[in-house]
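Before any comments, here is the structure.
With one protein chain held back, the other chains of the complex are shown just where they sit.
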Amino acid sequence: MAQQQSRIITLLTDFGVQDAYAGIMKGVIAGINPRAGIIDLCHMIPPQDVFRGAYLLYTSYRYFPKGTIHVAVIDPGVGSERNILCVECKGYLFLIPDNGLLSFILLKEKTKNIVRVTNTKYFLPEQSATFHGRDIFAPVAAHLSLGILPSRLGEKTDQIHTIDIPNPVFEKERNRIIGNVISIDHFGNIIINITEKHLADLKTTEKDFTISVGTMKITGMVKTYADVKAGMPLALIGSAGFLEISINHGNAQKYFKAEKGQKVCINS
Amino acid sequence: MAQQQSRIITLLTDFGVQDAYAGIMKGVIAGINPRAGIIDLCHMIPPQDVFRGAYLLYTSYRYFPKGTIHVAVIDPGVGSERNILCVECKGYLFLIPDNGLLSFILLKEKTKNIVRVTNTKYFLPEQSATFHGRDIFAPVAAHLSLGILPSRLGEKTDQIHTIDIPNPVFEKERNRIIGNVISIDHFGNIIINITEKHLADLKTTEKDFTISVGTMKITGMVKTYADVKAGMPLALIGSAGFLEISINHGNAQKYFKAEKGQKVCINS
Partner (left out) sequence: MAQQQSRIITLLTDFGVQDAYAGIMKGVIAGINPRAGIIDLCHMIPPQDVFRGAYLLYTSYRYFPKGTIHVAVIDPGVGSERNILCVECKGYLFLIPDNGLLSFILLKEKTKNIVRVTNTKYFLPEQSATFHGRDIFAPVAAHLSLGILPSRLGEKTDQIHTIDIPNPVFEKERNRIIGNVISIDHFGNIIINITEKHLADLKTTEKDFTISVGTMKITGMVKTYADVKAGMPLALIGSAGFLEISINHGNAQKYFKAEKGQKVCINS
């Protein structure tokens, strides 16, 4: 753990930017720990899209200093009996509703401690039934940033919900991998749940891959965008370690009309 | 007042996110007080929408530590003879153009001191006629965050403009309340100017309410979203203390085709 005075709190929500919900959370945090460094991960998760929240959390969490408190409030069950968890994993703390937001991370990593957050001492005095980001997550995160131990927040548990993350399928006899689109970013890059490790299963070289998205195909992989001409499609291993389909200086999502969940086939 | 070194400045504007206007304000603040904590409340107020600014300020201001300087630059009269005010209220400072941005707050609270901000000593040396956020609000807020007294900014006044905030009407003989939509949030929640106090006027229990929005009706109120099935409409008291109409896991604004200002009727 980093020294406590420099603990950072990140915020990942589906609150959007047209209201003041994220700002209010920061106000609550600042009222408890004026020195907390607060960093926005993203507030544009589509409403209730736990899968997307889990994906962004996975691609982001490890680039922060150890000890960072990652707060994710994509919380369609707010006000219900769903638990709020404080999870220790890889030297980070995650404060999340128990709805699967760690699912991508838990494909690779193990949790160390899981606590059900129930100690109202660390909540705002009054809790609404619809904005636990303000009333519970923000004050609890602020107290954690001051150094209180997760064990003070409630009882330990060994239960944590996960959601299904699609796994690519390697069809050995046909020497091909069937993957799925797991993210489409702002640039229109199409991100697929296939890593270099998966590709190593194929009996071929990178140059010989044929990647099929819908009715369209890309042949071969490159190292970076500039390896093809502007406007041309390409495939590469992107910054999150996944196979990405892009257009140099363009928008692959528009070109391929790709959708999240869509199948992508890598043939050799 | 909180100790001066930890004073926070919040920013609420209609500047949007496609330009650097909000960032520039932060640069000016940092040049005067590098230690000022700056928190974005919201920059997506629709251009010139003072009503919406007033609403967000009301729902946000009290979640910040006392002493916070709330700067709101929704300022269609920029460059005109309109005043800029520094208002003390409930232990907070508000730095606003005098166009009604405190109207929601002043329904409930009283101002303590109002100062017309005229002392150019605290402005940038040159002031444009169109970007007082940069040239006046930012530097004045930064100086306030360093601890200068509001009285240094100009002369006291007891005048402050307000705009009309619609009041719900209780029709005793018909035992019903007519309210208005005052906000629609990012999730499509429809927020109405009716509080629990208003509802107490109705001779009925919460279960018996019929809430009419256009041609559609909701019967009864619940405590939280999860009290109805996913996709079903509901009414509850939301996190700002107002009646809200929502769809569990859905978007009530799209479903009810609600618009700001629209009448909503609560019958018993």
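A few points about this structure:
Note that the chains are named A and B in the order they appear, and that numbering of residues resets to 1 at the start of each chain.
Criterion: contacts are C-beta pairs under 8 Å (C-beta built on N, C-alpha and C of every residue); 3 or more make two chains touch, one makes a residue touch a chain.
In this text, all values refer to a predicted model and were calculated from it rather than measured experimentally.
Only one of the listed residues, A:21, A:51 or A:64, touches the absent chain: A:64. Only one residue from B:31, B:147 or B:261 touches the chain missing from this view: B:31.
Of A:8, A:146 or A:165, it is A:8 that touches the chain left out of the display. Of the listed positions B:79, B:147, B:231 or B:261, the one in contact with the omitted chain in the full complex is B:79.
With the whole complex as reference, residues 14-24, 26-28, 30-31, 34, 38, 47-48, 76-81, 128-131, 134-135 of subunit B touch the missing chain.
Of the residues in subunit A, those that touch the hidden partner chain are 2, 6, 8, 10, 12, 17, 37, 39-44, 56, 59-60, 63-65, 68, 185-187, 223-226, 236, 238-239, 244, 249, 251.
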